[in-house]
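Step one of this worksheet: look at the structure below.
One protein chain is absent from this view; the other protein chains keep their places.
Moving on, here comes chain A:
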Amino acid sequence: MEKLRLEDQGRVITALCDGLGSGVKAHILSTLTSTIATHFAASESNLRRYAEIISQILPECSERNLGYSTFTISDIDSSGRNKLIEFDNPSAILIRNGRIERIKRRKVSVKYGKLGSREVFQSVIDMQRGDRLAICSDGVTESGRGEKGMQWGWEEENLAKFCAGICSENKGLSARQMAKNIVEAAIRNEGGKCSDDATALVINLRRPKKTLLVTGPPSQRKFDAYITDRLKNFLGTKIICGGTTAKIIADKLGRPLHTHPANIGEGLPPASEIEGVDLVTEGILTLSKLEDMLDTAGSGRAENTPAGALMELLLESDIITLIVGTKINQTHHNPDFPIDVEIRRNLARRLKRVLEKNYLKKVEIELV
């Protein structure tokens, strides 16, 4: 799976590729395919030509003369127009207002080496706000194959019904949650263990969700009121990372700050609570852990720690503002424990990088 955001053109390109077989080779080749596919899509606008070239240049198995990898590429612009190209993956599923919406596809035969030709489906979907488009690998549609009542596995039709079901059940279902639900259902079909790779990619068209994260006390006392106001008046998810910062804001707001002893035993300082703030955690250690998790976990299982909760909130948002306080922490002068304001600043920078690069978030850093 690969995602690419072209900021200047307002386009987001995503590709889901499924390599032949499984294991390392399949993984490398599907990664290669999705990378080539997204980057090529970015530079080509003629749909047909693009489908043709893509299916020709993709890596191919030398023994079997078969494409190593299937692919579905979605190229969506800021007006919601989605150019979709599908090759050998299960059909993408469009859910509008909780119902399955038919996608008009055009079959295109593309000349292709010794094999003659292959068939690629192309379509242009004008996506509307609230629409969800689910693209899955055959590991999902074929899950449960041979199980009772599922001779051919789950099948596209049932998958589509399942998608419509979860979307009408929960109007606010995010793309991430939906993808997770689909894969979890596939795993359930298999009785808890997948025999093939099951991948789901979901696109949801909606207004961006915003999050404000405040970390570190401001350089000067007079900015305490400023960060408090910013947080108080912010429309969106509000997060504080840092005990001292939390205390400053709680005092200014005149609200109690309560730390949970119960959450201890996780290797991280526990979370706290301030009324009106969605999440309050410790600072440096939690943010470092978050960076680790973002780096390695991908869309993996969220940990049940303050860092896990933090990751969950950030991945559910699109535009993230980090307000980073730059007060020199006097702990610094304690030679046994050299914490530096630089640590916080660098952490913020690295978080911005990984959130933008791996998760296509927009991140702004403001130093106070």
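The working rule: a residue touches a chain if its C-beta (ideal position, glycine included) is under 8 Å from a C-beta of that chain, and two chains touch if they have at least 3 such contacts; residues count from 1.
Keep in mind that, in the parts below, contacts and distances are computed from a predicted model.
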{"item": "\"NADH:ubiquinone oxidoreductase 24 kD subunit\", \"Ammonium transporter\", \"Lactate utilization protein B/C\" or \"IclR family transcriptional regulator\" - which is the UniProt name of the missing chain", "value": "\"NADH:ubiquinone oxidoreductase 24 kD subunit\""}
{"item": "Hidden-chain contact residue, picked from the options A:Gly19, A:Gly139, A:Pro218 or A:Gly283", "value": "A:Gly283"}
{"item": "Residue touching the undisplayed chain, where the options are A:Gly98, A:Gly130 or A:Gly243", "value": "A:Gly243"}
{"item": "Positions on chain A where the hidden chain makes contact", "value": "243-244, 246-247, 257, 259-261, 264-265, 267-270, 272, 282-285, 329-331, 333-334, 336-337, 339"}
